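Complex shown without one protein chain; remaining protein chains in place.
On to chain A.
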């Protein structure tokens, strides 16, 4: 978001000679984005949320340079150490540096979160838009599938599926998005149902546009605002689900670290050595913050 020039103009720029030099692609977005950026800058909570997300993303992306060790490095002579200058957040049962693993785990968690959101939103848009646009029996079939899948209990099925598909990041993303597309599908279906009756859809058809074009170019873009909100919530949800699965030992498998499997590793010492479970303290708050900030960001 910082790549946009902070023009400081409080409203949509008036058309004037100054706008003539803008390229079409840039100019077409400017009014809207400038306004959005202006509002955003004046929304303190949003800014705070964005800052948290930004720090999280930066820190995890830069895990390589920042982390003092490699995440798979083991120091068997220094197991279960308390935080010290050598190991900022201590070490775990087999001598991994917790700080290092926390950074890399964040990378995995964010990757899972965003990929699942993108996958789920895409599937949801595809299914919802098809159902809403064509209506009739197709709509009925697709929406009944959605309803049935909404009625199934998520966690047991997630656990069973993860048993077979889990372990890898791609597998986890697939399993999680299998349960996250439904809300988006319903949302998009409702919006498309409403929009397809509007005059601009008729006007596009009167111009000779195909169904696909009307859907992709005229209807779906108009549904994006709520979809983006829903997708941001999915990011948070997916991170938590991934953590839950990994905590149960069926998500991301060690040695690849994730906030969930780190917690699992730490749970044995939660009472006996609370100081040595820094991951237990910093993991969930980080997720919760990321989640919050993520949603505010929208």
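One rule holds for everything that comes next: a residue touches a chain if its C-beta (ideal position, glycine included) is under 8 Å from a C-beta of that chain, and two chains touch if they have at least 3 such contacts; residues count from 1.
Here is the rule we go by: contacts and distances are computed from a predicted model.
Chain not shown in the complex: UniProt lists it as "ABC transporter ATP-binding protein", one of "Ubiquinone biosynthesis protein UbiU", "ABC transporter ATP-binding protein", "Radical SAM core domain-containing protein" or "Gas vesicle protein GvpJ".
Contact with the chain not shown here comes from a single listed residue; of A:84, A:140, A:210 or A:253, that residue is A:210. Residues of chain A in touch with the missing chain: 12, 15-17, 19-20, 22, 24, 27-28, 30-32, 198-200, 202-210, 213, 217-218, 221-222, 224.
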